[in-house]
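Heads up, one of the protein chains got dropped from this complex, but the rest are sitting where they should.
Entry: subunit A
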Amino acid sequence: MSQLKSLYDELQRAFYSRPSDLKKCGTLLAQLKIGLIEAGLLLPQGDLNLTDLAVARDILEIGAFWSIRTRDVPSFDRYFSQLQTFYTDYASSLPPSKREFPIRGLNLIRLLTQNRIADFHTTLESLPLPADAIADNPYISHPVNLERWLMEGSYSKVWNAREEAPAEEYKFFVDSLMGTIRNEIASCEEAAYESLPLKDAATLLFFTNQSELLKFAQERGWQVNLSASTITFARKGEEKIEIPKQKLIAASLAYARELEQIV
């Protein structure tokens, strides 16, 4: 236990020093997790010492932040699921952690960037907050607003909000979020425009220079006309409607069989 304590102190020092010693944190976290398992605190069950639990929660929270800083999303996912026990089952006995909502918010953003909207909403419903308090909590309202704007199509608002992240770690997701948005916008443009001037396309897609745009256009297979400086979107053509013969035959046979049974 005493060894655990010294490791914990060391972790805190490494984490809070500016800039944090991420490499050291990583090795310390690995040791600490083994220590927690031995003490039965990683997946706590039953009644345990409350201060121990709070320390265990603290370690896992640092772990979650550490995973984001080292850009390791699967590891964040693991830390978050381990923290769930502390946040839900011991919510009444443990003092609330000030890192709880930042971490929950990060989890929401993660779901958003991975385009897991259904999970996003399920998680949102299970938050221990009344619905009208969501707007007042900066950590939660940020992802909630992002989701709303994404669904509406107000992409410029998402773009503008990327600098307003309530915590440092949120910015990590900004890049992948922007990638998602660009693809969304691109697919909208393909459907909604016949052609676009290069300059306007760059503004719509939030590109600052043309070479980036050209690279992107190439990836999506757009026809770029450099002399007229326009992009023409390949029409997917009026797809020929094919009659699903197999399906119709199968359905008709099924009807015939059923009718036979009735008559």
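Things to note:
Here is the rule we go by: a residue touches a chain if its C-beta (ideal position, glycine included) is under 8 Å from a C-beta of that chain, and two chains touch if they have at least 3 such contacts; residues count from 1.
Note that in this section contacts and distances are computed from a predicted model.
Remark: of the listed names "PCI domain-containing protein", "Cyclin-dependent kinase 8", "Ribosomal RNA-processing protein 42" or "Ubiquitin-conjugating enzyme E2 1", the one matching the undisplayed chain in UniProt is "PCI domain-containing protein". Residue A:Ser156 is the one among A:Gln12, A:Ser97, A:Gln114 or A:Ser156 that touches the chain not shown.
Of the candidate positions A:Leu50, A:Cys188, A:Ala228 or A:Leu253, contact with the hidden chain is made by A:Cys188. Checked against the hidden chain, the listed residues A:Arg71, A:His121, A:Lys171 or A:Lys215 yield one contact partner: A:His121. In the full complex, subunit A contacts the hidden chain through residues 117-118, 121-127, 130-132, 148, 151-157, 184-185, 187-194, 196-197, 200, 204, 241, 243-244, 248, 251, 254-255, 258, 261-262.
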